[in-house]
Structure formats: C-alpha cells, structure tokens
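Let's look at chain A:
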Amino acid sequence: MGYFANFSDFINMGGHALYVWLSYGITLVIFGYNLLAIWLKKRAFFTFAKRQLKREQRNYDA
Partner candidate 1 sequence: MNIKMPKWFYQLASPKWSYDIMGMLMPWFGLAALLLLVTGIVWGLMFAPPDYQQGNSYRIIYIHVPSAILAQSCFMLMAVAGIIGMVWKMKVAHIVAKSAAPIGASMTIIALSTGAIWGKPTWGAWWVWDARLTSMLILLFLYLGIIALYSAFSNKASGDQAASILTLVGVVNIPIIKYSVEWWNTLHQPASFTLTKKPAMPPEMWVPLLIMVLGYYCFFAYVLMARTRIELLEREHKSGWVTALLTDTP
Partner candidate 2 sequence: MNFLNAAIKRELLLALRNRSEIINPLAFFLLVITLFPLAVSPEAKVLANIAPGIIWVAALLATLLSMDSLFKNDYDDGSLEQIVVSPQSLALLALGKVISHWLSTGFLLALLSPVLAVMLFLPSEAMPALVGSLLIGTPTLSLIGAIGAALTVGLRKGGVLISLLVLPLYIPVLIFGAATVQAGALNLPISGHLALLGAMMVFTLLLAPFAIAAALKLSIRN
C-alpha cells in the first residue's frame, strides 16, 4: 500500500480523511461533469440537426 501500512490507514489519511476525500470527491464530480457536458451537448446537437434534416427532406419531397 505504498506509504500506508494497510487499507484502513489509507482511508483514514492520518485523521485528515474528511478533507482529503472531500477534495478529491469534488474534483472527481467536476471532472465528470465536464465529460458529461460534452456528451449532452453532442446529443442535443444531433437530435436537433437530424430533425432539421428530416424536415428539409419532407419539404423537398412534397
């Protein structure tokens, strides 16, 4: 376990568990949000563009 003797020592962080894991948790959430935002933006564009394309196709057929 590297510097720590065992797993529970690692989780405990020498009594600073709350601060360390809260910081890393917030960072993880914000990183995750950045990735999620890409996916949402992409999906929003493709649904919009495909609908637009279909409408144009229909107008063209009619």
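Details
Just so we're on the same page, contacts are C-beta pairs under 8 Å (C-beta built on N, C-alpha and C of every residue); 3 or more make two chains touch, one makes a residue touch a chain; residues count from 1.
A quick word on the picks: all candidates are chains of the complex that A comes from, given by their letters.
What you are looking at is a predicted structure, and each value in this text was computed from that prediction instead of being measured.
Checking the candidates 1 or 2 against chain A in this complex, the single touching one is 1. In the complex of the two chains, the chain A residues touching candidate 1 come out as 1-4, 10, 13-16, 19-20, 22-24, 26-27, 30-31, 33-35, 37-38, 41-42, 45-46, 48-50, 52-53.
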